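One protein chain omitted, others in place.
Up next, chain A:
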């Protein structure tokens, strides 16, 4: 150990209180309300500084959030309401339902003025821990994204009966008093997409690449797609492939190529990144493709140009999340089920974007007619699991 090194280490030690002081100082200037708590505990040692820094910073975060919320809404302050979102394995900008859920939450932040935070899960075994992170801080509503979080949300809901929870894509039997399951009629959404696929297919063969077959949502998408295609063209052949992963775009692409080689000229990808890989590959091979969950024009195809993407079978997870936040703000939240379907706008099909010129002129009218039929019950998809 030579002197330069020791000097460097000493410098680092000296820097700590300086930096800590910076933290408290800015806190003092930005949020006068927080100074009382900060000043109360004088940072004598670095360890103490460390501890005092956290309430100060938190106080500032809350204070600034409250200030901006008040500025935007100007109404009475629902800014005390804190909503926490725990994503499934992935990111809030990964182009899957994680992103869609987060967008709904962001809309709630701007329109309702609630305070939002999120944790991105990096491993399935972290679900419980991430939910706990919000629950222990008393968040008013905690939203879990995804079927796989079913057990974790249930455990948290029983441990924290006073907090409210919501979970995307999961329904409890029997319903829990403080959990709202946000589920969708995937089959209706895919039914519309399948109908469009049948309208544009020239070969009379279309394909679907799904994620894990055991996940009900995937199966309902794929079967709904088949039913919709057969509704338009009873003789159409639908090739269905399930891949045992949601994160394997290569395998999805390979499956799509196989279907194309067999003559399919429309490919529907329904399985997270696997499905996105399938439709990307298929689009590269000049085959019409259909996205899933949200408008993949904006996500997988990065806002175009995407002349081969004819539509996406959308689940309006954003609307569902927004609605459940609104219920919490309005005080009308109750445990149970939110079923997004054609009737309440919970499912939809995405605009045609760049593919519009390649589609039949009356495509939109026909799809709207089918959507209306699904909504009023004159058309049923006939999809049942098991």
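What we mean here is this: a contact is a pair of C-beta atoms (placed from the backbone, for glycine too) under 8 Å apart; a residue touches a chain by one contact, two chains touch by 3 or more; residues count from 1.
Here is the rule we go by: contacts and distances are computed from a predicted model.
**Student:** Which protein name, taken from UniProt, belongs to the chain you can't see among "ABC transporter substrate-binding protein", "Ribose import permease protein RbsC", "Cytochrome c domain-containing protein" or "Inner-membrane translocator"?
**Tutor:** From the listed options "ABC transporter substrate-binding protein", "Ribose import permease protein RbsC", "Cytochrome c domain-containing protein" or "Inner-membrane translocator", the omitted chain resolves to "Inner-membrane translocator".
**Student:** Just one of A:117, A:254, A:327 or A:369 touches the chain that is missing; which is it?
**Tutor:** A:117
**Student:** Per the definition of touch given earlier, which of A:111, A:126, A:354 or A:369 contacts the omitted chain?
**Tutor:** Of the listed residues, the one touching the omitted chain is A:126.
**Student:** Touching the missing chain, which residues of chain A?
**Tutor:** Chain A touches the chain not shown through residues 1-2, 4-6, 8-10, 12-13, 16, 19-20, 22-23, 25-27, 29-30, 46-47, 49-55, 57-58, 60-61, 84, 91, 117-120, 122-126, 128-130, 132-134, 136-137, 147-148, 150-151, 154-155, 158-159, 170, 214, 216, 244.
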